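Note that one protein chain of the assembly has been removed; the remaining protein chains are unaltered in position.
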Amino acid sequence: MSNYLETKFNDIHFKNPVIPASGTFGFGREYEAFYDLAKLGGLCSKGLTLEPKSGNTGMRLWETPAGLMNSIGLENPGIDAFIENEWPHLKEIDTVTIVNVGGKDEESYLTAIEKLNAIDAQLIELNISCPNVKAGGMAYGIKAETAGEITRKVVEISRHPIMVKLSPNGEAVADIARACEDAGAQGISLINTLQGMAIDYRKKAVVFDNLYAGLSGPAVKPIALRMAHQVCQAVKIPVMAMGGISDWKDALEFIMAGATCIQIGTINFNNPMAPLEIIAGLEAYCINEGLANIGEVRGIV
Amino acid sequence: MSNYLETKFNDIHFKNPVIPASGTFGFGREYEAFYDLAKLGGLCSKGLTLEPKSGNTGMRLWETPAGLMNSIGLENPGIDAFIENEWPHLKEIDTVTIVNVGGKDEESYLTAIEKLNAIDAQLIELNISCPNVKAGGMAYGIKAETAGEITRKVVEISRHPIMVKLSPNGEAVADIARACEDAGAQGISLINTLQGMAIDYRKKAVVFDNLYAGLSGPAVKPIALRMAHQVCQAVKIPVMAMGGISDWKDALEFIMAGATCIQIGTINFNNPMAPLEIIAGLEAYCINEGLANIGEVRGIV
Amino acid sequence: MAVILSNTLVSAGVFKMTVAFTGVVKPGQFFMLRAWDKDPLLSRPISVHDYESGQLTFLYQVVGKGTEILAKLQADDEVTIQGPYGNGFPEIIGDLCIVGGGIGTAPLYYLLRHYRDQNPIGKCRVYLGFRDIAYGIEAFASLADEVVLDVGGIITHKLSVLPGETVVTCGPELMMAAVANAVPAENTVYVSLEAHMACGIGACLGCTCETRSGNKKVCKDGPVFVREEVFNV
Partner (left out) sequence: MAVILSNTLVSAGVFKMTVAFTGVVKPGQFFMLRAWDKDPLLSRPISVHDYESGQLTFLYQVVGKGTEILAKLQADDEVTIQGPYGNGFPEIIGDLCIVGGGIGTAPLYYLLRHYRDQNPIGKCRVYLGFRDIAYGIEAFASLADEVVLDVGGIITHKLSVLPGETVVTCGPELMMAAVANAVPAENTVYVSLEAHMACGIGACLGCTCETRSGNKKVCKDGPVFVREEVFNV
């Protein structure tokens, strides 16, 4: 194993900058049938909340041209059950584990974060951008002021570094990123899903019980790349970018736009081997271009 | 010809609610080789500015998954040349002609609008949402306050009804729509293109001289449908919706979301006959569903 | 990637595809099929219609973009298949009563064949309902003790389940709910559910269904459930 892809995200060492995205990878177990998770740069847990959540009723998935809409609504077993049942398994995997945390109000965020102080995660991804839950979720993530506030409070009480996951549905994303940086965030990730709508014309009805849902997949890549670029220009803390990455070329473009790491979401459903193929593709790129490390093209545009 | 599709947009009578979108249809002439433009509900001119504009340099088109990015930059002959060379032809076509107007500052908008008072257009589409020009363009369209202001001034001096075309890249689109309604707009159209970015990894460079560009096409439909729905819920004036419509089913969904008319953009490039096929599809739908008029399903969701 | 051995029309809009595959496959399990790159984005869940000596068969109805592409494939073409996924039907002890509706008959044929292999003296009765045109009846008839066919009607009007029979049903949700309600409480009833799926392996939580014991994943915990779990009976 060479070190073409080794990457530092602050002082966290990643074997490579490729990480399956929250909510598209469960807690990893399901993908162990496909490959050794230790080959990944890291992995990111399904979004967790303080209490268990049963998620949204009704249709949860709807395919769109080059995209996928989901309305999962943060179904998850809750922080306690996660720590008890998933963490012991996750922490044994030789890769960086990122814990994704959502909340419905300030208190639930803070209590969840405090509980996580009990485990040794390497990074927490603070999800203030889920468009699929009624309370909390995206509400914090669409205004710089509220995003900064919740970040400040979370950073204060967490013993883990906090990476804030931004929404593409709010005010100028660079402003929000700066507010999070000022509030002490150690990293930014983006984008969460774009708010969209589906109508089933046959049924003359909306598809999702929750009315709107989150759009992801290749369709959104140009928007995600623009926002990643804006945020990389705006902040000094490292950025983990995602949105529609489907192959190593897409991944490379986000790195060229300035991203330190990249996350792989929806494409896992199309091709479970996608993360490994992206790692292999980036490595081959380094070799073909004569790069000692992928970092040499980071932020090159 | 039956009247399944006849539609009133305020007191403007449309044969059908299907209108090719600004910038994707030139001034109509090119499509006359394909069909009789009088079959359309209406047509919308390329975006015009007071002065002639040569548009953006460098690459102007870039395909994306189920989408198209463009960086035309409002290349157009200017209002005077339009009135002299294009209007005499356009006004003879037995359909509703919408004139799309952009500007770089307040004065240029107002002067352009004043000049248009000389012709008998049926509707002006006020473009405050072009992401591809440096001055003006989208700047007015991403904040409710500025959108309302420019609308008020334009409405005041125009003898034509004003439909304001909104950007999907700004603050909550419903707020912007309400501000325009309050300022006297007689209609809303949306969405203009979503701001995106493209990188040519082979060249290690951004694709567009203007850095970012506008994304349109089927990829953006879920987002456009959500925004159309939000705006239809928010205002009482009629809405002309667009964004990724590629067939009659898509068109129907926008109508079910509340749109009075719909515009057909990028898909014209894939299939020049798309508008006529959409008209035929909507008509067949009315017949099959036993509707006397398509209006019976408008806003049904 | 699996090589297609045949892919033929069996009835209006219904195709049977056989591919080469080696593995252990239970009745009621499904595969995720894809014969395209990224358009459409997702693979399509299709049940195992039959599996024998390295030949895996699917029976599918053309309803949209994905199945349209599948229907165009020919022998020697390749198709990406992931699986087998899902719990599958349990081993049936005693007599069996199968109730299939439309394309929901697809997984039931393999169930019947497997049942016959395991249980040569058990009795098996089959109810098959179709909206317009029936298909695949002979295959069931060759293995079942009795086949009751219904076209255009409501299958539960004909259905009478015998004491001791285990009922297995697959078809439109309304039909399965009607079966679940019609069959006496003493009989065990298994239903095979459908849901839109992204991953097919339990990672996305897109196929969740509500059950008496909380949310379950149709792809991983199902698609087969005991009726009481998923229907209010």
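We call the chains A, B and C, going by the order they appear; numbering starts again at 1 in every chain.
As a working rule, a residue touches a chain if its C-beta (ideal position, glycine included) is under 8 Å from a C-beta of that chain, and two chains touch if they have at least 3 such contacts.
This structure is a prediction, so every number in the text was calculated from the model and none was measured.
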Given B:Thr24, B:Thr49 or B:Thr260, the correct residue touching the omitted chain is B:Thr24
Which of B:Trp62, B:Tyr109 or B:Tyr285 touches the chain that is not shown?
B:Trp62
Interface residues of subunit B (partner: the chain not displayed):
23-26, 30-31, 33, 46, 54-55, 57, 59-63, 65-68, 70, 72, 75, 217-218, 246, 266-270, 272
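Everything below uses one rule, namely that only the chains that are shown with their structure count from here on.
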Which residues does subunit B have that touch at least 2 chains other than itself?
65-66
Indicate the residues of subunit C shared as contacts by at least two other chains.
38-39
